[in-house]
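Below is one structure, written out as structure tokens; comments come after it.
The full complex has more chains than appear here; those shown keep their coordinates.
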Amino acid sequence: MANQRHDHPVTPRTKDEKAAITNRLKRIEGQVRGIQKMVEEDRYCIDILVQISAINAALKKVGFSVAERHTKHCVTDAVKNGEGNEAIDELMEVLKQFSK
Amino acid sequence: MANQRHDHPVTPRTKDEKAAITNRLKRIEGQVRGIQKMVEEDRYCIDILVQISAINAALKKVGFSVAERHTKHCVTDAVKNGEGNEAIDELMEVLKQFSK
């Protein structure tokens, strides 16, 4: 069961939830392609950096929404099953990475 | 001339420089697509978050290499032309965004 928890979220993502994240990721993918085009056209460095910052911000937003859902479902579930601390350690570890 | 500086870097990127950045961006684009697949397959949240952190780190690396080249060419050139402080203000502004 602990193993199962590591393959999927405890509550499967709904079709709408999947669509919402996927749309944001598709937009981010488009932004990354946009920077490739800017490099190809030899565009001004600062303009490229502004775009990279925008993508980083967008990715962090997606990340925090994934983390929030994770905490509300998987961590909450673990807490109720008496396995909360392990789930919280795992969450904190990944959020530390995130805050770099 | 100040205007020209804002469209392109003072020293055009070489073919090799373009290729180096483009390769890294293509890899990042692939990683973003990879996350879409993970969401589609309803993969475990923490695994998705680890991937998002990895992309953020990769993007920051690209960003710093763009910023370094910018400083060594565009800012250096501006300093030699007595327009250094303006270029430095612009650089700092974008690096502040970056450090968020």
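Observations on the model:
A and B label the chains in the order they appear, each numbered from 1.
Here, contacts are C-beta pairs under 8 Å (C-beta built on N, C-alpha and C of every residue); 3 or more make two chains touch, one makes a residue touch a chain.
Since this is a predicted model, take the numbers as computed values, not measurements.
Taken as a whole, the complex in this structure file is built from 4 copies of one protein sequence, with 2 shown in place.
We adopt the following convention: only the chains that are shown with their structure count from here on.
Inter-chain spacing, taken between the CA centroids of chain A and chain B, is 20 Å. On the side of chain A, the complex with chain B involves touching residues 5-9, 12-13, 18, 21-22, 25-26, 28-29, 32-33, 35-36, 39-40, 42-50, 52-53, 55-57, 59-60, 62-63, 66-67, 69-70, 74, 90-91, 94-95, 97-98, 100.
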